[in-house]
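This part shows chain A:
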Amino acid sequence: MPIQYYIFLALALFCIGVAGVLARRNVIIIFMCIELMLNAANLLLVAFSKMHHAAWMAKPAGIASPGADGQLFVFFIMAVAAAEVSVGLAIIVMMYRNTHSVDVNFLNRLKN
Partner candidate 1 sequence: MGNIIQLAWLVPLFPLIGFLINGLGRRSLSKGAISFIGSGAILASFIVSIMIVLQVKSPGFTASQGVLKMFDFISVDKLIIPFAFQIDQLSSLFLLIITGVGFLIHVYSTSYMHDEESEHFGRYFAYLNLFVFSMLLLVMGGNFVIMFIGWEGVGLCSYLLIGFWFKNSDYNDAAKKAFVMNRIGDFGFLLAVFWIIAKVGSVDFSTVFAAAQSLSKTDITIITLLLFVGAAGKSAQIPLYTWLPDAMAGPTPVSALIHAATMVTAGIYMIARSNILYSLAPITQTVVAVTGLVTAVFAATIALQQNDIKKVLAYSTVSQLGYMFLGLGVGAYTGAVFHVMTHAFFKALLFLGAGSVIHAMHSEQDIRNMGGLKKQMPVTHITFLLGCLAIAGVPPFSGFFSKDEILAGAFSVNPVYYYIGVAGALMTAFYMFRLYAMTFTGTFRGTHEQEHHLHESPVAITFPLIVLAVLAAIAGFAGLPEVFVENGHALEHFLAPIFAESAKLKHANHLDHTTEITLMVSVTVLILITIIYAWIRFSRYRKTEADTKGLARVLENKWYVDEIYNAAIVRPLNAFSGLLNRVVEKVLIDGLVNGVGKSIQYGSRQLRLLQSGQVGSYILLMVLSILAFFALVFFTKK
Partner candidate 2 sequence: MIPVLLLIIPLLTGLLLFAVKNEKSAKNLALLSSIATLTVSLLGVTYMKNAGYLDYDMEWMPALGSRFHVRLDGMGQILCLLTAISFPLIFVATYYNRYKNAASFYALMLLSQAGLMGVFIAVDALLFYFFWELALIPVYFLCSIWGGEKRIAATFKFFIYTFAGSLLMLLGLIYLYFKANQSFSLEAFYAIQFKPGQDTAIFWMLFLAFAIKMPIFPFHTWQPDTYEQSPTAVTMVLSGIMVKMGVFGLLRWVVPVVPFSSWQLGDRITIFALIGLIYASLVAIKQDDLKRLVAYSSIAHIGLMCAAIFATDKSATQGVMLQMFNHGINIIGLWIVVDVIEQQFKTRKISELGGVAQKAPALAILLVIIAFANIGLPLTNAFIGEFMMFNGIFTSKATAFNVVFTIVALVGIILSAVYTLNMIKKVFYGNTSELTSAGHDISFNVKLALSIIVVLIIVLGVFPKPMLSVTNQLSDAILGRMYLKN
């Protein structure tokens, strides 16, 4: 399958994520959208990794082995994302307890 498909899919996911973060006010949805963007990045990493590997397989003498760095990174990101989810959800829970709402517009106290 050509690499373009993966790129377009990742792009679409990422844009949906960005749009969601910008447009929605519900913290949980924003949170999910951030996950979406992260996963778009993950998808690209895996796709490129696979592509480079395929290129190397085709002509092993010409270029150095790309290894599995890209795919390794994905695991890193997933781990970080998991950590982030736990911290983020905790924040959201705290926020809900304090404001009885999950609307980000209530969180304008950064100003002062």
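Candidate selection criterion: all candidates are chains of the complex that A comes from, given by their letters.
Here, a residue touches a chain if its C-beta (ideal position, glycine included) is under 8 Å from a C-beta of that chain, and two chains touch if they have at least 3 such contacts; residues count from 1.
Predicted model only: the values in this text are computed from it and were never measured.
J.: All of 1 or 2 sit in the same complex as chain A; which one actually touches it?
T.: 1
J.: Name, in rising order, each residue of chain A that touches candidate 1 in their complex.
T.: Listed in rising order, the residues of chain A that touch candidate 1 are 18, 21-22, 25, 104-105, 107-112.
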